[in-house]
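Of the protein chains in this complex, one is absent; all others appear in place.
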Amino acid sequence: MADPADTRDAILLAPIERTGRGFYWAVAILSLGVLWGAVAYAVQLDGGLGVTGLHQPVSWGFYVTNFVFFIGISHAGTLISAILRLSRAEWRRPITRMAEVITVMVLFIGAGQILVDLGRPDRVMNVIRHGRYQSPLLWDATSISAYLTASLVYLWLPMIPDIAILRDRLGKRKFFYTVLALGWQGTERQHKVLNRAIAVMAVLVIPIAVSVHTVVSFVFSMTLQPMWHSTIFGPYFVVGAIFSGIAALIVAMLIFRKAYGLQGYLRPIHFRYLGQLLLVMALLWFYFTFTEYLTGYYGGEVEEMKVFWGKFWGPFSLFFWGMVLANFVIPLFCLVRLERRTIGKVLTASLSVIVGMWLERFIIVVPTLSYPRLPFPEGIYWPTWVEWGETAASFALFALFYLLFTKVFPIISIWEIQEGREVGLKEVEERLLTYLPDTVEPEFTPVDRGG
Amino acid sequence: MALWGMVIDLDRCTGCQACVMACKAENNVPAVGPKEASRERIISWMQVLTEEDKEHPDGKLRFLPRPCLHCDDPPCTKVCPVYATYRDPEGIVAQIYARCIGCRFCMAACPYNAKYFNWHTYQKEGPGQNPDVSVRQKGIVEKCTFCHHRLQKARERALAEHREIEPGEYVPACAEACPARAIVFGDLSDPSSEVSKLARSPRAFRLQEELGTKPKVIYLTEGEARG
Amino acid sequence: MRGPGVVALIALGLLAWGAWYLLAEPAISQPIQFPHKKHVELLECTDCHTRATKGPVAGRPSMETCLSCHSSGEGNSVEEKKLLAFAERGLEVPWKRVWRLPSHVFFSHRTHVVVAKVKCQSCHGPMETLDRPPARPLKTLSMNDCIACHEKGVGPSEEDEQKGAKPVEAVARRRISTDCNVCHR
Partner (left out) sequence: MRVTRRTFLQVLGGTAGAAALARGQLTTTEQAGQNLERWATPEEVGVPSLCQQCPGGCGILVRTLDGEVAGISGNALHPINRGALCPKAFGGLQLLYDPHRLKGPMARDGKHGALRPIAWEEALRLATQRLAELRQQGLSHTVAILGGQYRGYRDTLWKRFAEAYGTPNYIRVRCLAPEHPALTHRLMQGVEAPLGYDLAQARLILSFGAGLLESWLGPVHGSLAFANLRSAGDRPRGRLIHVDPRRSQTAAKADRWVPIIPGTDGILALGLANALIRERLYDHEFVETHTFGFEDWVDETGQRHTGFKNLVLREYGLITVSRATGVPVKTILEVARDLATIKPAVVIGERGPSYGPDDLHTRMAIHSLNALVGNIGVPGGLMIQGDLPLTPLPPVAQDLAAKRGGARPRIDGAGLGEYLLVSDAPQALPERMLSRDPYPVNALFLFASNPLANHPAKEAFAKAMEQVPLVVSFSPFLDESSALADLILPDHTYLERWQDDQVTHLAGFTCFSLAQAAATPRHDTRNTADVVLQIAKTLGGSIAKSLPWKTFEALLHEGAQGLYEAGRGYVVSVHAEESLRKILERQGYWAPEFKTYDEFWQALLKRGAWWDPTSLPVGRNALLRTPSGKFEFYSTSLKRWVDEATKREGKTGPFVTALGGQDRGDLLFLPAVAISPAQEAEAFPLRLITYRLVTRPLGGGKNQPWLLEQPAVHVKTSWENWVEVHPETGAKLGISDGDWVWVESAKGRIRLRAKLYSGTRRDVVQIPLFGGKGPNPNDLIANEADLFRGFGLLNTTRVRIGKA
């Protein structure tokens, strides 16, 4: 179906064909960030986790926060894309690929956080060799690896026709593309199989995605610790994950829109829709947060209240109120009216949500550990350059992966856009007609009472 | 099968820390040095916590020695992804250093903060250490083991002499040292043992009982016996 | 395709060599070329390694033990002279340790040798065939070897005993456990 002579979408192939100076600059800057992380990790391997700011009793800090955060971001992609696909939202076409890539990249980064956090990374295989299924960490490992596999497949399947285009049109990396294209010729049958496979994966991936962040929340909620031991942590984490995921997706879209001149594909309407989705999630997030904290406060259990007040007015109040501001107040202001300056507002809200959700993860992980039940001296945690380095490197590595991906594969699905033009328009029209009361189809015609 | 447990009489505990130091010497627990100590990384399997009694304005202090409580339903063991910590058949919550991957989940899960992490390599094998206890490397979690190596040795002795292990033959270093005789150790499954008797005392209570962890370290409150 | 293939092969080779270099234990050479074979013809293992029957560590015999036979220097071999040279200076023979349990393992020789009557060779290998000290342990044991034996060695059941199996003391039987805490310290 992909017509080689069709040059309407040439711009989508441009980044793969040509490399500008900006790319090298970006790679250089991001590599610096990654280098910082590499040095930090080398130092940590040599000296032990003592080079971080962790201590007794705050034994989890930035790394675990990052883990939860990145796994959360991963929900941007596959989950959103699957929902949009299944609901046949036509505006999804330029978005899905970008979303799916986020998932795959970020899952690597997220899972890597746990490796960085281990005191004995050399023994990580013990988890497989001697795994204990009672531990939520094992659930995590299972669920995340399942999600990663599913997401990879789900990313790759819709990419096959595009890879075939690259194979046919691009001079370089022919072998690579040939292998990945799996002999795609664009026949009717192939299309049918592909569409069915995508549909199956889309259905499959949703429960896995939901399970991933539920299980991540179980790492905390399965313990007996104050403000962790909560039944709504599962859905709360999932909501937060989708929330931060959408924000990350919006930011990624805006960056590539600008960098690769994709204004034609990513139009304000896309951002408006996503902005509205973000707003809904913001409200949902607030609802969960409010419920969670109100229940804790109303119960007034002593240990719970120690942590609660620590967050509210104590040493963590800056983080806590920062989180409320960034996750709720700012997005609310930005997203309520999106008629004008849509893109600026949506961008502001998204950036704010990304920061806010990171703070939320931090405010969940650290304060509980800072307030031991027994009369210990209370410990406040401050990270060292090593943790900052790892965190910066994680973000940089994510961006770098993403950037490199766009140099190898088209970031917007070419064939789906084309399909939109050719098939989608017609299909939507037909579908739309079925929704409407005055387009009567014979088989559904009610019995003519008069006749 | 024995069920090892400990009773700590808070009425007698003077907060002298003999148990703390005895534990350190027995179990090769390092001093971490001023810099690490200021970063709150002191390792103290047995730690004396101090609580100010808010009811007495003159400020009665309560000294609370806290070893690992060896819960019968330990929250820490369930979360360990590699079986590095588990409850053994005699109720001792074991910590297998060779297995630990250093994820610190057990530390986060323990409501008593009884687990400690080796943030750095604090010591190497050297003279003055107890050869019965391994010297822990960086990156793993450690905690009070009820000096279970003493149990191994007592068993070995008993076995060589063709007899069962006798009460009082296995006592952790802290209980052995305590100058106020505040720590009593023994077999909770034997109703006639001293620990069992004390555990039934009206003064007996367990830390954070409401969590359902069923600790086998039982405390006796200060003051005269009530009830 | 050829270029990268060759490079990859070379890299793999280097890696393997590096791993070998780093991981393989160096051969141990002892100060005296002690022939186990000759000694075992006359003596039991535990005659010299007496600690094996007394406590956790088997240990190597002290100079006193060696001198109880070799003090008059009948043999006059080169190796014996070396021994006597150490003795004259009032020193112990600086044997180097070949067998090493990881420091996190508690293992009692006495329990295994005296109570369980495990043959030395089952862990140490055919030491009695050696004319010179081994440069490396003859057998490399892993935890699974210990466990395999412990799982089997639950002792004869009552049924077996009635059939004439050698009874194991009740205390001892209970001690044969695969509980981690029994060996790990």
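As written, the chain order gives the labels A, B and C, with residue 1 at the start of each chain.
Convention: a contact is a pair of C-beta atoms (placed from the backbone, for glycine too) under 8 Å apart; a residue touches a chain by one contact, two chains touch by 3 or more.
None of the values given here were measured: they were computed from a predicted structure.
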{"item": "In chain B, positions touching the absent partner", "value": "9, 11-12, 14-18, 20-22, 24-26, 31-34, 37-38, 42, 44, 48-50, 52, 58-61, 63, 126-131, 173, 176-182, 224"}
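The rule is short, and it goes like this: only the chains that are shown with their structure count from here on.
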{"item": "Intercentroid distance (Cα basis), chain B paired with chain A, Å", "value": "44"}
{"item": "Junction residues of chain A, two or more chains touched", "value": "none"}
{"item": "Multi-chain contact sites of chain B, meaning residues that touch two or more partners", "value": "83, 99"}
{"item": "Complex interface listing, chain C residues touching chain B", "value": "56, 102-106, 108, 110-111, 114-115, 169, 171-172, 175, 177, 179-182, 184-185"}
{"item": "Interface residues, chain B side, partner chain C - complex", "value": "83, 86, 88-89, 92, 94, 96-99, 125, 132-135, 148-149, 152-153, 155-156, 158-160, 162-164"}
{"item": "Residue ranges of chain B touching chain A (in the complex, touch as defined)", "value": "36, 39-42, 49-51, 64, 66, 75, 78-84, 99-105, 107-109, 111-113, 116-121, 138-141, 207-208, 211, 213"}
